[in-house]
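One protein chain is absent from this view; the other protein chains keep their places.
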Amino acid sequence: MPLRLLKYGLSRTYPISEDIPATPDLLPSYDVVIVGGGGHGLACAHHLSKYHGIRSVAVIEKGYLAGGNTARNTTTIRSNYITLEGIAFYKEAVELFETLSQELDFNVMFSQRGQLTLAHSEATLRSFHLRAEMGKHMGTRTEVVDQKTVQDLCPQLNLDHGGPLEIVGGLWHADGGTARHDAVAWGYAAQASRRGVEIHQRTEVTGFEVVGDRIQVVNTNRGRIACGQVLIATGGMNYDVALMAGVELPIRCYPLQAMVTQPLKPWLDTLVSSVSLHTYLVQSSRGEVVIGGGSDPYQLYSTRSTLDMKEHLAEGAVHLFPFLQGVRLLRQWAGITDMTPDYSPIMGASPVRNLWLDCGWGTWGFKATPVAGKRLAQTIAEGRVPDILKPFALERFETFRLLNEMGATAASH
Amino acid sequence: MSRLPAPWGSRIDRGRTVRFTFEGRACEGYAGDTIASALAAGGQWMLSRSFKYHRPRGLFSMTGAEANTLVQLPSEPNVAADLTAVREGMAVTAQNVNGSLDRDRDAIMDRLGHFMPVGFYYRTFMGPRRDSWLKFWEPIIRRKAGLGKVDTNAQHRHFDKSHLHCEILVVGAGPTGLSAAIAAAEAGADVVLCDENPEIGGSLTYGRDDPATLAGLAERAQSLSNLRVMTATLCNGWYEDNWLPLIQGDRLYCTRAAEVVLATGSIGQPAIFRNNDLPGIMLGSAAQRLMRHYGVRPGRKAVVIAADEEGYGVALDLIEAGVRVMLVADPRSGDMQGPFEAELRASGVSVQKAATIEAAEGTAGNRHLARVRVGGRWIDCDLLTVSTGKVPAWQLPCQAGAKVGHDQTTGLMTLSLANAGVHLAGYVAGDDGLEGSFRGGRRAAEAAFSRLGYEVAPNANDAASSPTMRAAHVQPVVAHPKGRDFVDFDEDLQVKDLHNAIKDGYCEIELVKRFTTVGMGPSQGRHSALATARIVAEATGRSVAEVGITTARPPVGPETLGVLAGHHLPLERRTAMHARHIALNAVMKPVGAWWRPYFYDSGDEARKAIHSEIMAVRQAVGLLDVSTLGKLELRGADAGEFLDRLYTMAHASQPVGRVRYCLMLNEMGSVVDDGVAYRMAGDRYYVTATTGAVARVYADMLFWNAQWRLRVDVLNLTGAFSGLNVTGPKARSLLATMESDIDFSREAFPYLSGREGVVAGVPVRVMRIGFTGELSYELHCPSSLAPALWDALMAAGEPHGLRPYGLEASRILRLEKGHILIGQDTDAITTPDELGFGWAVSKKKPFFVGKRSIEMRARLGQSRKLVGLRFANDAKAIPGENCLVLRGGTPVGHVTSVGFSPTLGYTIALAYVYVGDATEGSLVTVKCRDGALVDVPVVAHAFFDPANARQEM
Partner (left out) sequence: MKILTCPMNGDRNIDEFQSFGPVRAGLDPDRTADAEWARHLFRAENRKGVVIEWWRHVPSNYYFLAERDLVSNEIIRTFDSSDPQGRT
């Protein structure tokens, strides 16, 4: 039995651990203002305070802590990308997740049970080879597997022998996994606030006062704040917030929906995703089966759900696992994704000199939480962008240095 | 058996006994019973063990709203025992038990609660090693997680979908919904009334109302032909524009209603005190449902908590059913006395005002309620009914946009909705009492049908009436120092768990929910949302309205994935020659939605069969079904100009009768499609597109022209026309033997030209193009005639050695010729320059889509180029497709296509390499799948017949 359990058992009162201090009054100024109290912003605050000695940091959150996409994603963590730049970045993310519970002294339940992406055609299988070869070259565990291995990895799958959606093979990514999304944000929040970072919930940015090429003041519904550096990490609101500083991002917002079944005894060990069916499934440690897919087909700033998407996801899930017909759905929800033209994030400098970007996370933001936080903290502390982030610069859209991850996103968050 | 005599038990048929098993034990019930009512009749009250502490749980609401009643059927987990009809032979077992329901080894968890305070799993199970969670702790937790077991061998079931349209949908057939539906139908509207219960009436079917009331309403409803009543039908969500899923059995009705009236009623709330979860403690309405619906006596000795008139009604019902009512405890202190209270007092039952339920105690192992403590004294009883407050059933109203409020003076939860097409009625609108329900129903109906243009003389009383305010009552929260005062039964959460979460800083309601998981279980907050809001409000010094409740998300109640999925029929397309391919032993494979021959099985191994198909094309003549190609016909005065803007080459200047390659870019300048354009007349082109891209190409063409407004029409003939490619050195001599008005000679029909005519009686358009690199005629004709043309070609081709060939041979043939496949040899950023396609890009045209971008990208410089690679036969390894091309150890490109060329006798490939290495003769390094590095020379794209002598012969 872990020592802490013993401690709980023997203690007469609940051992309070003030993870999220009550929102304090705003100070007149901070060295760093982080707009957005989601996983990314909190991770950055943690790294600034722990590794760069920067503690005059305010995290500004318009709602409740980590209530945006951090709370709404389906928690997939993986590094099976196509480009060198993408794999290098997400590989570091996976490595950080491997030690994150220890780093935060908060169990984020990183569960590296592997991700199996299914190929229903020879053409898809062929495209998986590029991911596998790039992944292997970069030192990740990514390989193409045949039909039999697919069956071994997930015996419950309907292979649809002879059918139009026969599973002919797959991409097995042993590094893939999930983590408890809320815990990641709370762990970062607790660590950062213990080092002096202020977290301001229910505090909404209403504008920036830009003088020359610098933001002088961040205006909020609770008052003005003078700032040294500013980071925008507001998920689905990135376009809107950046625009307040006069920066127009190449981003479009689309809802992304997901749903979850009632709790079941564990039967599904790996993450399973199908590109052709635009469906993926994973069973959480609570026993619920989380089912997700692609984004909605038109732009919208709304977290409303639709019946059509639910029917579509159910079709995909039941096709892959026909016995799920009798399993009951508990809840559906949505988040707002900020999609870029090359399905890759925008990190680093902006045209405003002290404004840093952590944007364009589309459907893959959660998995990048620790690495984005770490590397953007480094960027802000050192005042320059580290090599690992350079390919993700906003200016790539002016120089056609797009990241070639396109066609790489469907149903494999 | 504790069955009550008729008329108790309106739903059961005492003439039909149903036998089933529970936990392996033989049980009996009547037709019409639910699993829970049949078990209760037999004295089995315990139905499950709780999620965390494995405490015994029994029925509580009789509405299927909580995890307490979830049981396992052999092929169905998490079945609500209090909703599901019992069937002959059903084998019911308990869920989430280690051992059996009665002897659950995990019951010890109830004593270890101390070790597991709220959120403990976030603070433990992290060591001692980095991977301890994954390797050790998580497997233990996973074994404890979840409720029911899924049967991975479950039999396939038939589910079904249907559409339903109506003018007014009324959800909820209680007194409110009935009056709304009747009023709307009487005004002339087309009305659907749905209710999840097996009969109409709602609370009228189990409450202490005059049966004549319901009978009268039912009669009126029945007489209206424009009122469709759907019972056993759950309205499980509200979606934009009044789109609602109605679930009736295994059928999903996707319903469109012009107006919706939500009369969803109320949800009874539990009282919170120590051991408030024991079997034997239930809502007053649950006891009434047991008695009136199933004729089951809910206990022998009861204590009744009554904070409203309904509670006193429950006490009267219990007395009538022969239950000894020990005490009626009313938490209110005032002496507002309703008729039921007066009646009860007259009967001599002791009533205690300002009474507080402090705790309950169970029998051994907490298997059933044994006594309750009220006002400082213990009272022995086996039944405690709770009528201490209700909340409006907020789920559907909130999905439709209603905001939740809270009346500080009455302590009631309120709803306000500003959605023009949705109307609240009854308890959700603040109406109370039977008369209030009737008035509220009529008011909402009038609001709905008047928006549709129906008119009736308004009922003066109704029009003037605003919602009646409900009587105030306070749901008691009596926290106990020893806990087990459950706020959420599903998740085993006690008052202190919420307090502790708040102390840890999780003060916002959504954070309380996420940290404690309150409201996240199967009941989705039905019984816990208001109590949670109150506890959080009190602990944080805010008002309940400020704290609010968490977002109501669909579905309202659990729904199966099967009913949502319905039949899933993946799209499949077959060419007109499908049966011919099958007859020739083709191995068919899916390509997108199409089935295509991969190769024709000759009894030999696949590789040999494919090679002999290739050699037939190179040496004699082959026949390929190319019907899946996109086929577009463009007509109009501006057709040439239109193509000039869409494609990179010049088409307006293309002579009639000529065929030209066409290459399409997107605005970014990336290659997205290719094909050929045959100019059939001055104002008419026939254009092909690749199989996978045609749908998008066609849509894009029309999209561009919606903006350009050129005089051109585009017709998508992909399905209407079929294509057969006759290719090989003997193609001409074969066609020359066929009955045709087309002169196939080299002089009359040169390479890259097209002809229209008739072959073997079939009207065709023929193009001389050369994907295989051989003399080729591609014959396109109406799909209905294509099999006849295929047969004629096969018959005429026999003396020439004609063989049909499949997709795999086609891939190698085109690779030998160095032709690219869009999507395989190109990706999202491929430019024409990278393909060496400068020849295919007009330098003269002022504009085409992508022109500006490729010019810019050319200035920025390119880093890679597609080249040919030739592998020596003694190479130590041969790479597969998508193996990496390395330069100084770094990937700079990859192999896009590779294959052994039987024609050339060695392996060839197309690959992206660093642009500086793209010259013929350069050596590039390819990393094979096993990691072996092979140095390979770059060669020209066109591996075979680079002078094109064969295709142009």
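Lettered A and B in written order, each chain numbered from 1.
Heads up, the rule we're going with is that a contact is a pair of C-beta atoms (placed from the backbone, for glycine too) under 8 Å apart; a residue touches a chain by one contact, two chains touch by 3 or more.
The model shown is predicted, which means the values in this text are computed figures rather than measured ones.
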Who touches the missing chain here, B:V325, B:L561, B:M668 or B:V936?
B:M668
In the whole complex, not just what's shown, which of B:V92, B:L204 or B:C254 touches the removed chain?
B:C254
Decide which residue listed in A:G63, A:G163 or A:P341 touches the omitted chain of the complex.
A:P341
Looking at B:A354, B:A699, B:A795 or B:A872, which residue reaches the missing chain?
B:A699
Can you list, in ascending order, the chain A residues touching the missing chain?
239-240, 243, 248, 250-253, 297-302, 304, 306-308, 341, 397-400
Residue by residue, what part of chain B touches the chain that was omitted?
239-241, 243, 254, 256, 667-668, 698-699, 702-703, 706-707, 709, 846-847, 851-853, 856, 859
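What we mean here is this: only the chains that are shown with their structure count from here on.
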Rounded to the nearest whole Å, what is the centre-to-centre distance of chain A and chain B, using the mean of the C-alpha atoms as each centre?
22
Considering only the defined contacts, which chain B positions touch chain A in the complex?
51, 70, 75-78, 112, 114-118, 120-127, 130-131, 133-134, 138, 141-143, 145-154, 156-157, 159, 237, 239-240, 243, 245, 254, 496, 500, 503-508, 510-511, 514-515, 517, 521-522, 524, 551, 553-555, 558-562, 564-566, 568, 570-572, 589-593, 595, 668, 823-824, 827-829, 853, 856-857, 860, 880-884, 890-891, 894, 927, 929, 931
Would you mind writing out the residues of chain A in touch with chain B in their complex?
1-2, 4-6, 8-9, 14-22, 63-65, 67, 71, 84, 98-99, 101-102, 105-107, 109-113, 120-123, 126-127, 129-130, 132-134, 136-137, 156, 163-166, 180, 182-183, 186-187, 201, 261-267, 285-288, 304-307, 310-311, 314-315, 317-319, 321-333, 399-400, 402, 404, 406-407
